[in-house]
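With one protein chain held back, the other chains of the complex are shown just where they sit.
Then we have chain A:
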Amino acid sequence: MSMFDQRVPRLCWPEAVSRFVSYRKVNGTALGSVQNPLMVRFRFCVFQEDGVRQVLQEMEALYEQNQADVNEAKSVGRADLIPSIKLRHCCLLRNQRCVVAYLYDRLLRIRALRWEYGSVLPANIRFHMSAEEVQWFGQYKKSLASFMRSIGGEEGLDITQDMKPPKSLYIQVRCLKDHGEFEIDDGTVILLKKNSQHFLPRWKCEQLIRQGVLEHVMS
């Protein structure tokens, strides 16, 4: 039997294996099968609006069928319809679970982006997010920022820095791609050209290293 082939939609496996979600329409006519790749072999995939919409449509269809059956069961007294009603209800709950888990997992990844990458996401990642997710990211950023301002005295404390205990104030870095001019605290301007090496304050470089612009060179 192949009706219930709904596997969970998710962004991607850690092992980078692609999974597919296929939703089959539960109705009395033909069994349509829709295949949607909700996961790709990638770290963060585009939001599958179509996939989610199809699940919601299937849920509507199930719900309508159940409504009709419930009304019939009540009016004509057909209690034998109840098992089928229950079965469709299980399908509804299942679809709900899959969609909610999908949305939630994406939020967890988006939240991780703030910590891993920084507060400004590159355009290509933003295109992978739905409008609501972009909005959520903005609100999360704000919450985090106001929290950070509230701790550590007057200036606040940036807890997204120094994720690894620092060993020295200044570090040696190599530039991995052209990044243009870069100003450090004492006013000096440094030209970040590909393959150039610099000795810079650690706190200035941390974000650029995380973003892959600079590379930390260990002596």
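Going forward, a residue touches a chain if its C-beta (ideal position, glycine included) is under 8 Å from a C-beta of that chain, and two chains touch if they have at least 3 such contacts; residues count from 1.
Following the convention adopted for this analysis, contacts and distances are computed from a predicted model.
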Undepicted complex member, UniProt protein name, chosen from "Vacuolar protein sorting-associated protein 35", "Cytochrome c oxidase assembly protein COX11, mitochondrial", "ER membrane protein complex subunit 2" or "DNA replication complex GINS protein PSF3": "DNA replication complex GINS protein PSF3"
Options A:100, A:120 or A:157, residue touching the unrepresented chain: A:100
Touching the absent chain when the full complex is considered, from A:53, A:86, A:142 or A:174: A:86
Missing-chain contacts mapped onto chain A: 1-4, 6-8, 10, 14, 18, 28, 31, 35-37, 40-46, 69, 80-81, 83-84, 86-87, 89-91, 93-94, 97-98, 100-101, 104-105, 108-109, 111-117, 124-125, 163-167, 171, 202, 205-206, 209-212, 215-216, 218
